[in-house]
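First the structure, then my questions, so here it is.
Apart from one protein chain that is not included, each protein chain of the complex appears where it belongs.
The letters A, B and C name the chains in turn, as written, and every chain counts its residues from 1.
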Amino acid sequence: MGRTLPLVLFAFGAGTFPYCVQRVFFSTPMERQMGTVQKIFYFHVPLAWIMMLMGVVCGIAAAIQLRRQSSRAEATAIAAAEIVLVAGLGVLITGPIWGHATWGKAWTWDARQVSTGLLWLIFAAYVLVRHYGAAGSERLAAALAIFGAIDVPIIYYAVKIWKTTHPDNNVVGTLPPEMWATLWPCLAALLAMSLGLMLTRIRQEVAEISLDEGWVRIDDVVRSMTAKDDGKDADKDDGKDADKDASKDEE
Amino acid sequence: MSGEAGQGGAITPLALHGVGKRFGRLAVLRAVDLEVVAGEIVGLVGANGSGKTTLLSIVAGLLPQSEGERCFGGRPSPTVEMEHRRRLAFVTHTTQLYGGLTARENLKLFAELRCAADAPWIDGGPLLERLGLSHAADRMVGTFSRGMMQRLALARALAGRPELLLLDEPFTSLDRPGRRLLAEVLAEERARGLAVLLSSHDTDAIIEVTDRVVLLEGGRLIDAAALESDDPERLRYRAAVQGLGLFSARSPGPSASSTAAVSA
Amino acid sequence: MPQPPAATTSLRSLARQTWLLARNDLRQEMRDFELVATAGFFTLVVLVMFGLSFSTLGRYAQPMAVPGILWLAVAFVGSLTLTRIFDREREADTLRALLAAPVHRLAIYLAKAGVTLAVLLGCCAILVPGLVLMFDAAAPFAERPLATFSLVFLGCAAYATIGTLFAAGLSTSGGKNVLLSVILYPLTSPALMFALVSTRTLLDGHPGFEGYLSQLVALDILQLVVSAWLFESVLVGTAGGSSRRKRSAGRRT
Partner (left out) sequence: MNDATILLAAPTPGAGANEAAPAAGAGDYEKVEGRDRETIECQRACEAVAADKTASDYSHIVWAYGVIWALFCAYGIFLWRRSQRLADDISALNRKLERVR
């Protein structure tokens, strides 16, 4: 994995992006009913897919984390949940912008809107628990993520039956092939970007865990040295270091 | 000395190999090796925050350790399963009793739960009497004093007839007679073959009841007899351990000789 | 050395322990009625508040509002109940005593979920008649008591299955109870939506009611299985990485 893969992904995303823009604005025909706004679609929908995908990834990683205490899986779960949050926020903001332009109303309680919103809330809760929970709540957060992943289809279905009395807004419908042809590069670009970000986050989390270990080890070494030196000086030195560490932690 | 069978085919109820516990970059326990054999009372001394409660919680299976191995009866057990929980009892300094039940009901509830888990039924009545609680057996535990709760928690633990008893700070709220009672009861149970691991920051109290003391300092088990330092607290530990007279006999060569050198 | 118990005996002991733990909770409750009194009163307050807000709704709006009132009230009372039930274990840290004792973890989960369900049903015994009194549209509740009971039972069960898992997890992690609501409301939203739809069909006399009810049953079972499966790992966790797992596989006797 290493350092290069995220960079490659970022480079790929950055390279594909101008092509996407070119395709979206110049090569793809205008949608007849909605006109220019429909072009939001090419980033909105891939982001929604990425969000769902990352939600499921987070759930699976959390299950692995619970089963075999893998810190790598834990890091993956955290990173995936944060991508869900970012992508979900993108979806939830661009959706109403699109809705405002076409329907004149930003939030229509459309089944997709509601289910996306609920899913986003679950992963927001995950991030909150991870951030504010006490020691030991990482397992609780993992359970939350697992339920979130299971809820991806359930919520969609639930909202759908909950909406049965309302007219169905079939927004995406069937797409002509040239629109699909534009959608794919956009999906690729966004996926590359979010995967790159996720890998970076995973790397950071793993680095943080090994850093923790490093500090513990070094503390061990210092302690064993002071234990060998029976003089008072070693004790003092140790104390100073500990003070420094504490002040660093507070920053 | 290895975790297998001690004298007379008895199995070592508890052995820890390199157990460590970390919360982030805070290492609460580092590579702790500890064995407790049947019929032995081991004292775990250490200042506040030295990791005593964490160690006991790991042994009781309430916390997963970050590294190392925990063995019951010579077998490594990643999780503390039913079979293990039937054989160990844990008395914490929060006494963990239902305040809305009477003393007798508290004992009965746990006896019934054990019974449902295929353990023999043991009547708590005699135990209540032994621990001087028979007069309060039908009072709500919520009205008990701390010391009484402590004794009741001990009664509940012993009612399961465990092979391994974990006591976390058992002296904190006991008065003099209470401590003497605890020492007597522990001695009786030891004769039965009970292994006890008991923690305290009170070095004086622990000497009265234990066979051997280990010192937990900064998350590390320290050969308390070999401590050489000007720190008065450490000296106190060493003096306490030497006063016990048993540790040096059991500890390996170098530390024993250093103890001899110091005492000479 | 006792043999590991066979599947049937362990199932029997699971059932017995579940019963013992549930009885213990109920017995303590019978002594002071603290939970029943507070939860019941809270239900009443919520009911009155909703009544004040929505009593002026017209004939056509009422069938839309009543299911929402019912299940939102259940959600509010449910979070209060869960907090209180685990507070009782937390006051003297008794949940840890149960975890260290030879008790099936599943028994703890099932007992707590059962007690939560019982309290929620008790609150619904206030809620549903109250709604019938306040809103004309809620009359089908009185006309079809069996359907109403099964609906309320299944909805409350869906809430209790998830809620118990997370309330227990929070109470052992020494966590803050604020997080319970943060977790609970998003996670129970599918259950509440299924319950809402079923209630709406019941009130409308829609023929699809049984179909929605059976979907609710499926959701209940799914949530129960997943929560029961996760309960032990959330509360206690397993120690060590995969390498240690391998080492422990080669057992020494």
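The rule we apply is simple: a contact is a pair of C-beta atoms (placed from the backbone, for glycine too) under 8 Å apart; a residue touches a chain by one contact, two chains touch by 3 or more.
Owing to the predicted nature of the structure, the values given are computational and were not obtained by experimental measurement.
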| said: Checking the contacts here: which visible chains does the omitted one touch? | reply: A
| Given the contact definition stated above, which residue among A:Ala143, A:Leu183 or A:Leu197 touches the chain not shown here? | A:Leu197
| Out of A:Leu89, A:Val127, A:Ile150 or A:Ala188, which touches the unshown chain? | A:Leu89
| note | It is residues of chain A that touch the chain not shown, namely 35-37, 39-40, 43-44, 47, 82, 86, 89-90, 93-94, 97-98, 100-101, 193-194, 197, 200-201, 204, 207-208, 211, 214-215, 218, 221-222, 225, 241, 248
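In this section, only the chains that are shown with their structure count from here on.
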| message | Building nodes from the protein chains and edges from chain pairs that touch, which of line, ring, star, complete or other describes the result? | response | complete
| request: Go through A-C and A-B and name the pair with more C-beta contacts between its chains. | output: A-C
| So what's the Cα centroid distance for chain B and chain C, whole Å? | 37
| request: Return the distance between the CA-based centres of chain A and chain C, expressed in whole Å. | output: 30
| said: If a residue has to touch 2 or more other chains to count, which residues of chain C qualify? | reply: 237-240, 245
| remark: Residues in chain B with touches to at least two other chains are numbered 63-64
| task | Name, in rising order, each residue of chain C that touches chain A in their complex. | result | 162, 165-166, 169-170, 172-176, 179, 182-183, 185-187, 189-190, 193-194, 196-197, 212, 215, 219, 222, 226, 230, 233-234, 237-242, 245
| Considering the complex alone, what residue numbers of chain A touch chain B? | 69, 135-136, 211-213, 215-216, 219-220, 223, 230, 232, 235
| field | Residues of chain B defined as touching chain C within the complex | value | 4, 58, 60-70, 74-79, 82-83, 85-86, 88-90, 92, 94-101, 105, 109-110, 112-114, 116-119, 160
